[in-house]
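Note that this complex is displayed minus one protein chain, with the remaining chains in position.
Let's turn to chain A:
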Amino acid sequence: MENFWAGVLWATEIWLYLIVCLIMIPAMFGFSLGISETYMNILVQTLEWATLNIQKANAEEESAKASASNGLIQREHGSMEKELGELRRSRPKPPVGGDFTLSDCFYFTRRGIESIVDDEVTQRFTSEELVSWNLLTRTHNDFQYISLKLTLVYGLGIFVRYCILAPLRITLAGIGLTWLVIGTSAVGFLPNCRVKFWLSEWVHVMCYRICARGLSATIRYHNKENRPKKGGICVANHTSPIDIVILCNDGCYAMVGQVHGGLMGIVQRAMVRSCPHVWFERSEMKDRHLVTKRLTDHVNDKTKLPILIFPEGTCVNNTSVMMFKKGSFEIGATIYPVAIKYDPKFGDAFWNSSKYSMVSYLLRMMTSWALVCNVWYLPAMHQQEGEDAVHFANRVKSAIAHQGGLVDLQWDGGLKRAKVKDTFKEQQQKKYSSMVVGDDSSSNSD
């Protein structure tokens, strides 16, 4: 019996030594031994082979398959005026005022049914559908038996992911977080001097690199010359909390967020000891002026790190960018936009907070194949003369959407949980009523 426990202890020691030497130390110092590259190469080849096999099998089944378009319908994009005009064209147009026909309802009915079948917003709050299966159960609900080889590879994949990769990643993540808390607290004891800043940055980046290895993350940074500088605000599209790990692998940022209790609270308190982050109490978040003032103070102090903000306010599924809240664009600081795009083949990075808790989400991340993403640093943007915050926010949003290949939506990410505001419905009603009654230029109430 004792021999058994001695054996287990010995195996655990070897395991830890291997992790420290092969993964942690290279991560700390920023170089790579090539292990993850080899893994990624094997993975890419396996997935390509799997895709070919599935396509061959499917091609035999349905020879007349329609094109693999993700949409369900083809939408007509005519305006209300144009379409109603076409519906009414058989009647003589009254010389003044509008008109009502029973056929007007056709336009609204068709638009309504179109949105029931396929709308732009609700699909953004669930994970993206893949064109071809990537050998993970979670992306393919009914498993069809295609060939013995594919099933074997799939089974092998499950074993590799759950029994080899997951414990490895969990260990690394644990080490990374612990080191973050200890390291930042230790640096916090030093007096404010240049060495402290340098050490604090080094500790932060190191811990985030370990965490990134803990997710098998392969990150490609583009246009590094546009990296955010001190005294600015960095804005990015939001897909999951892991965005922070991704961005902080290549630079140091000051975080903004709510004070949490528990484990997160410990991490937050430790981090703020070594360099200033902006943490708000829950009650303070409601006071917009207080929030703006604290952010402005931080930004005006040129020695402080750039602030990292996700203006969407919630996680969306990385196929689109939703409305940016204007708060951070009113401060008048330089905005450094960053676009983040994950490759969904290797794992779905979107955190569906209504479906999964943080812990189960992290476990899902650690049992995916890998995390591959591209980060583009866009040139800095400033608020122009006479431009209001909303317009500026939309401009930045379009730039990010364009770079990342995402759909640029005007809808609010808050629609994930809240109902749409009545003002939007009233706008539609007003538009139609002006067509029924005719544009009345003498009416001058709002």
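By definition in this document, a contact is a pair of C-beta atoms (placed from the backbone, for glycine too) under 8 Å apart; a residue touches a chain by one contact, two chains touch by 3 or more; residues count from 1.
To be clear about the criterion, contacts and distances are computed from a predicted model.
*Asks:* Just to verify: the chain that's not displayed, which of "Mitochondrial import receptor subunit TOM22 homolog", "Calcineurin-like EF-hand protein 1", "DNA primase" or "65-kDa microtubule-associated protein 3" does UniProt list as its protein name?
*Replies:* UniProt protein name of the non-displayed chain: "Calcineurin-like EF-hand protein 1".
*Asks:* Going by the contact rule already stated, which one of A:Tyr253, A:Trp351 or A:Tyr432 would touch the omitted chain in the full complex?
*Replies:* The missing chain is touched by A:Tyr432.
*Asks:* Tell me which of A:Phe29, A:Phe159 or A:Phe424 is the one touching the absent chain.
*Replies:* A:Phe424
*Asks:* Of A:Ile42, A:Cys105 or A:Leu263, which one is in contact with the hidden chain?
*Replies:* A:Cys105
*Asks:* Name, in rising order, the residues on chain A that touch the hidden chain in the full complex.
*Replies:* So the residues of chain A touching the unseen chain are 62, 65-66, 72, 100, 102-103, 105-106, 108-113, 115-123, 126, 137-138, 141-142, 411, 415, 419-420, 424-425, 427-430, 432-434, 436-438, 440, 442-445.
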